[in-house]
Every structure is written in C-alpha cells, then in structure tokens.
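Here the complex is missing a single protein chain, while all its other protein chains stay put.
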Amino acid sequence: MCLAVPAKVMQRVGADGVVDLGGNRLNVRMALTPDAVPNDWVLVHAGFAIARIEEADALETWAYLKACYDGDMSGVREDAGGVEIDSGGHAEGQS
Amino acid sequence: MERGIQALRVELARRCDNVGRRIQFMEVCGTHTVSVFRSGIRSMLPSNLRLISGPGCPVCVTAQRHIDAAMTLASRPNVIIATYGDMIRVPGRGGSLEQRRADGADVRVVSSALRSLDIARATPGSEVVFLGVGFETTAPATAMTILEAQRDDIRNFSVLMSHKLVIPAMTALLESGAAELDGFLCPGHVSVIIGADAYAPIASRYGMPCVVSGFEPAQILKGLVRLVRQVEHGEAKVENVYPAVVKDGGNATALEIFRRVFVPCDTIWRELGVIPMSGFELAPAFRHFDAIQKFDVELGEDVDNPACRCGDVILGRLDPCDCALFDNGCTPLTPIGPCMVSSEGTCAAWFKYNRGACAQGART
Partner (left out) sequence: MTVANGDPRVSDSVIRSTSSEIERVVLAHGGGGELTGRLIAERIIPSLANETLSTLDDSAIVAWRDDHVVFTTDSYVVTPLEFPGGDIGTLAVSGTVNDLAVMGAEPIALSLGLIMEEGLPLTTLDRIVSSISRMAKRAGVHVVTGDTKVIERRTGEGLFINTAGIGRRLQGARPDLSRVAPGDVVLVSGLLAEHGLTIMSVRAGIEFDTSLKSDATPLNHMIRRLVSSGADIKFMRDATRGGVAGVLADVSERCGATVEIDEDLLPISVGAQYAADMLGLDPLTIANEAKVVCVVGASDADKVCGLMRECEEGRHAAIIGRVVDRSPGLVELRTTAGGVRIVQRPYGEELPRIC
C-alpha cells in the first residue's frame, strides 16, 4: 500500500499546504513534514505530505518530472505530440 | 530507453550470471508487484532470478471477519462507510461493500482518511465508519484523523481498525520457513515512515539481504542489482537506494503519532492466521473511536473457500497460474480470494499483465 507521488509545494497555509502535480492542485496536510516550504518537493500519500525531497533527487528518481521542471520546455514525449509546458510548469492550452 | 536503465539491466544480468544458481527475492509490497509488471521489468529479468510477491497487499490480507464487520455496519441505518477504493470489492461472507451499496447502503470511496471526517461533519445525523486499512505508509493518515476527531470532539465518527505492520509479517514469514528466499526488496514508502534501520533485525537475525527501493523502474532495477550483489558477496545487510525520501530513522513525527494513538497488537491476516504484534489497535485514550467496540459488532470466524490458494500465493509457495481457480472461476470480475480483488494482489497483477504467458505455459 505504497502509492505516493512527488509534488511541489506551492503554498503553506498553517498546518496545511497546496501542492502541484503537473497542473493538478491538491490540498495536503503537512503535519508530517512541518519544515516544508513553498518550492520544496514533497512525497504525497493519502492526503498527507510524508517526506521532503531535494529537487535534484526528485528529478533523478522520477524521470517524467524532468520534462516539465528542469528548464527543458519541450514537454513530455514531444515526438508524440506532447503538450507544451510553459515555465510555470503548467501545460499551455489548459487553463 | 534511458541509458541508466540499460546499464542497470546489463549489470543485473551479469551479476545473476555470476551467481549462477536460482535466486529468489520477495517483493514485500504490492505496489512493487504492480510496478514490476507495469514497467515491463518482469519481462526482462534474467532467467535464474525469480521475484515472489509477498504479503504486501493490505487489502488482500484483511481478514474476512473485518470485511464482514464492515458489511454488518453498512447494513445499519444511518451508517456511512468511508473507505479507500480497493476495499469495496473484497468479498466477505455476504458479498462485498460494492454489492451492499447496490442494495442501498451508503458506502463512499474516499481518497484520504480526513475526507471521512469531512463527511461526518457534513452529516451529523449519520455515523461515519472509516475502514482503516493499509501498512505503515497509510496508518499515519488514520492516526491524524483520529487526533483531529478528538480535537474537534466529533462524536459520529469511528474507525474499523485493520492496519498491518510490515516487519512482523516479514519476520513471521521467515519463521515459518515457507519460502526459500535470498533477500527482500523492501517497500519504499512504508520505509519513509519506519526508516531503513527497521530492517536491520531481519538482515542480522535471519541473514537476509534487505534493499529499500522506490517504485520507478530505475529504482527497482537498482534495488535488484544491490540484492544480487549481496548474494554474490555472501552479505546480509540493509541497503537503501531511495535515500531521497527514506531516512535511516524514518519519519519521527509519524512514529511519534503512532505511539500516541496506536498500540501494536496481535492481528489476524487473511489466510495466514494470527501474526504476533502485526497490527494496530487504538490506544486507551482513543478507544471510543473504535467501530467494533462502539457498535458492539460481533466478530465472526473467517470462512475460506477450500479451493482458494491465496495463502500459498501470498507466501510465495505457488504462482497464480498454478492455482486451480485462477481464470477458472476466480477472475477480477468474480474474485474468490483477495489476491484477485485488489489490483495489487498477486493474482490480479498476473491476470492483468501476465495471463497470456500463463496460457502459453511460459511463466515469468
């Protein structure tokens, strides 16, 4: 029972936070990662951030993150017509 | 294909070749089972390397009596059952929660334990029962929810406790001598909570290599390479290829919350019997949130289908293909045992990703 995904902290709101996963926003509880601040990466499971991740480690461990977060803005699987990502990490053409 | 993955494949093949004999590792976690299949790693394993899927599917090992208890509660008026997705299809004696929902019971899938508390707040006339299933990765969410319920004095909320602990399960497995293992691929996200050091007793007492790895393909391959390397060198230690998120000591806050809210207890695992200190019950200060106690539910006995081989499959004694019921009455649509119900169950994973090979007689 281990499904957890990496996400970038956008905002801290008290004990909670808003994280971004490729344009999906999620409210999560940050009680297990009290030191996480905006722009940190965290691992999210069942509505909780359960660990902090260094950005370099996040990009190395989850290969698909590289396409949207490391400055190469050509998007995922461009040869297959992947979506263009703007520098805010949001897919263009999607509000 | 990434050059990193290709290099790992080559190294894995070389090391397995050096060892020569058959090597068997257990993937403790159902998510590893699914990831190994989904990423295609299963199809690229050297021929002498066998991965056994262990008891790492918390849905799979939820005792039938707990499912029956949930079914009983679901049938009561004004009770709302809140549960993670997979649980609603697990068959108890009288069918599944999904079927009970079709009969009119209020059963809701939630993506977080906290949502069940939201439901309780929004429906003061109902009793919300949350099914607390999962390993240590998921247990903190249940604990936090109970703490919040306590803080906000929410009376119409309770938890049917069925969390399971990974280390006692691994220990029980080794004690039973059930499978010939050369090492464990340890669950990355459980380890975020319990820490890599938690596996040290397994390595030292049983001489078992333990490597903690994540779920991306490169992670899994790296984990397997390290395991085989230990076998090559006759070592038995804990290694962590997922240090990005797994620390030696785990998540201190989560462990502290466990100590406050939960007490380890002997727990029954489906098809495996009682494993000592392998589950959580609520600490005395929180016992009024225990659903079994609150509603005075009588726990029945587990009644298993005699032809169901889930127990053997979970322990790695049998491949799904070798169960007479596999794809012969037992399918994801008509599951008999829990291994088929949960998408992380060994049989469900084989059915989804490997059935063609089964039919051809070729096993991977």
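Per-chain residue numbering starts at 1, and chain names A and B are given in the order in which the chains are listed.
As a convention for this text, a residue touches a chain if its C-beta (ideal position, glycine included) is under 8 Å from a C-beta of that chain, and two chains touch if they have at least 3 such contacts.
None of these values were measured; they are calculated from a predicted model.
S.K.: Using the whole complex, pick out the displayed chains that touch the missing one.
M.R.: A, B
S.K.: From the list B:Pro58, B:Gly188 or B:Pro338, pick the residue that touches the absent chain.
M.R.: Of all options in B:Pro58, B:Gly188 or B:Pro338, contact with the hidden chain holds for B:Pro58.
S.K.: Using the document's definition of touch, tell me which of B:Arg15, B:Arg115 or B:Lys222 contacts the absent chain.
M.R.: From the options B:Arg15, B:Arg115 or B:Lys222, the contact with the absent chain belongs to B:Arg115.
S.K.: Can you list where chain B touches the absent chain?
M.R.: Residues 1-2, 5-6, 9, 30, 37-44, 58-59, 84-86, 88-89, 108-112, 115, 122-123, 133-135, 137-138, 217-218, 221, 331-333, 343-344, 351-357, 359-360 of chain B touch the chain absent from view.
S.K.: Determine and list the chain A residues touching the chain excluded from the picture.
M.R.: With respect to the unshown chain, the touching residues of chain A are 1-3, 5, 21-26, 44-46, 63-64, 67-68, 75-77, 79-83, 85, 90-91, 94-95.
By our rule, only the chains that are shown with their structure count from here on.
S.K.: For chain A and chain B, let me know how many angstrom lie between their CA-based centres, rounded off.
M.R.: Computed from C-alpha means, the inter-chain centre distance equals 25 Å.
S.K.: Help me check something: in the complex, which residues belonging to chain B touch chain A?
M.R.: My answer: residues 2, 29-32, 56-59, 84, 111-115, 133-135, 137-138, 140-141, 144, 187-190, 192-193, 214-216, 218-219, 242-246, 251, 253-254, 344.
S.K.: In the complex, go through chain A and note every residue touching chain B.
M.R.: Contacts found on chain A: 1-4, 29, 31-32, 34, 43, 45-48, 50-54, 57-58, 60-63.
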